[in-house]
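Presented below is the structure to which this report refers.
One protein chain is absent from this view; the other protein chains keep their places.
Residue numbering begins at 1 within each chain, and the chains themselves are lettered A, B and C in the order written.
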Amino acid sequence: MMLRGYRAGDLELLSGTWLSGELLGLPLPNWPVLAEPATVGPPSDETSELCVAPGTGFVRYCDVDWVHRRARLEIGVRREAVDSAELLISAAVAYGFRTLSLRRVYGWVTPATHPPPYLCERAGLQREATIPSAVWFDGRPVPREIWAAVRRD
Amino acid sequence: MSFVTLRHFTLDDIAARTGLLRETRFQANLTDFAVSTADDALLANQRRTIAEEHHVKQIFTLCGPNDETVGFAWITTIDWRSQSCELSFGVLPKFRGGFGITAVRAALHYLRSELNMQVIINQVLDHNTMLQSAESLAAASRVRCEFDSYTVGQWRTAMFWTDTEDDARIQDLKVAQRRRDLAERIRAKANQAS
Amino acid sequence: MTSTVLRAPASRPATGAPAWSARACSDSDYDDVLAFFSEPDFFFRTAEPDTRSEWEIRKLVGADTRLLLADDEPAGLYALEGFGGEHGCHYQLHLRLRAAAPNAWWHSAFEEIVRALTWKKELVRLAVQVGEFDGRGLAFARSLGLTEEGTLASVVRHGGQRYGYVFFARIWALTS
Partner (left out) sequence: MTDLERLDPPAAAAALRATPDGARGFLGVDPVTQNDMAIAGELTRLGAHVFRRGQALLGFVPNSEQPRQATVATTSADPDLMTEFLTFLGSYQRCTSYVAMVPSGSAAESTFNGCGFHRTGTLRGHRYQTGQYQDVHVYFATVGDLCRS
């Protein structure tokens, strides 16, 4: 899957009905009609890097730390492109390691959103930690997991 | 060879570094822009570097054994993604001759073990043999740029080379080997004496 | 001093060369500029052009870059960056044409840029740095007969590998 640099014309890819900050930003069912969609700001400085897969979604590396060679990864997938989510997350990890030459890519996964379990594993991510009541979701605090891929070199 | 440590450059260090930037030997060797730059501009530049430019430029103060300032080091052309940067430094006049090599080694060690840099770019103007003889400079340099700059009345040729990880390992091995040889000689002398 | 005195080129550009013109990049030019950077080898001040986002491209272009037009069609970018003190007359040239531009255009663009620069300013040293991964850039620099001053090894990553930058320059005889 080809990732390319963000252009102003890609703005509408940056918002959708996924849980904000999530590693696997998949559109969630029964999003309250009056609830704001999650939105991600366009890239504007060195603290984050964002690339786009046209028609599918975006991959975003936030809290990029060049000393520790790590970044927190978020992806956002369009409703029509959910079946490309696996390609997008794998492309995101590969881009982080190969082009940004990061050593570690990690992110939040919220089990209460029922993400497909194999998606992260297939992209080389492993669960490292669980933090109870770490995010408010659908009326209550729910646990959040930290998944990560570490480059073997 | 005395011990040199690095700490971050602060507002209180600006006066000492400004003095160095204005010192003729320094200007001949690195750059003489300071001559034509007013005090407040030099002050403002260095303040901005401390406050806002961590991503593109960082300055460090080199301290001698009892923490007195012996000079400054700074990194520019920082490519965080490629883990490479250019290292420049200047030793204060009264400390020249004693601290050069140790200061470079302390700076290189810090860049690798704390800032996670892997490739360090060195630039020296060819007449500047403060640290290395002309021969070793010629041997180390990989790029030779004629008419690179005109400082204190002369055209200068700039020499560039990079220190990579394995250069560092080789360097460390050499230092370790010299220590072992030294220890060996001391032991041998001690055995003769006893 | 190994300088070759640059003869003023013929007044009419060599045959096959387009009519060159240039202007600062205005907002209306940015669609073309962004299109350039979507080409994977448009190495203009970056080793990873096609994944740079819009804000970063605007920063790379900055105020000193000019849009090059061939027969009024956007063809590439160039910038002349002063190095060291003004009295050193040392400039670094960043020149990039889009992939579709014929190789010959690089030559005539370079000649016109130098002619414009030396029209109003003394030039002593003009430097060009090309990544070892940039086949097209290396071919252009070598075909110009610039002096190859060496390679600064392993300083940049591209496509997961480490490469060096090759330094080229041309020196002008001191006239003043």
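To be clear about the criterion, a contact is a pair of C-beta atoms (placed from the backbone, for glycine too) under 8 Å apart; a residue touches a chain by one contact, two chains touch by 3 or more.
Treat the numbers as computed from the prediction; the structure is a model and nothing was measured.
Shown chains touched by the hidden one, complex as a whole: A, B.
Interface note: of B:Thr10, B:Ser36 or B:Gln177, the residue touching the hidden chain in the full complex is B:Thr10. Touching the omitted chain from subunit B are residues 8-10, 50-52, 54, 58, 112-116.
On the side of subunit A, touch with the chain left out of the figure occurs at residues 20-21, 67-70, 103-104, 106, 127-136, 141, 146, 148, 150.
Criterion: only the chains that are shown with their structure count from here on.
Separating the CA-averaged centres of subunit A and subunit B is a span of 42 Å.
Separating the CA-averaged centres of subunit B and subunit C is a span of 31 Å. Touching two or more other chains at once are residues 101 of subunit A. Counting partner chains per residue, subunit B has residues 81-82 touching two or more of them.
Subunit C makes touch with subunit A in their complex at residues 34, 37-38, 48-57, 157, 159-160. Within the complex, the subunit C residues that touch subunit B are 1-2, 47, 83-85, 87-88, 90, 124-125, 127, 149-157, 162, 164, 167, 169, 171. Considering their complex, residues 55, 80-83, 114-116 of subunit B touch subunit A.
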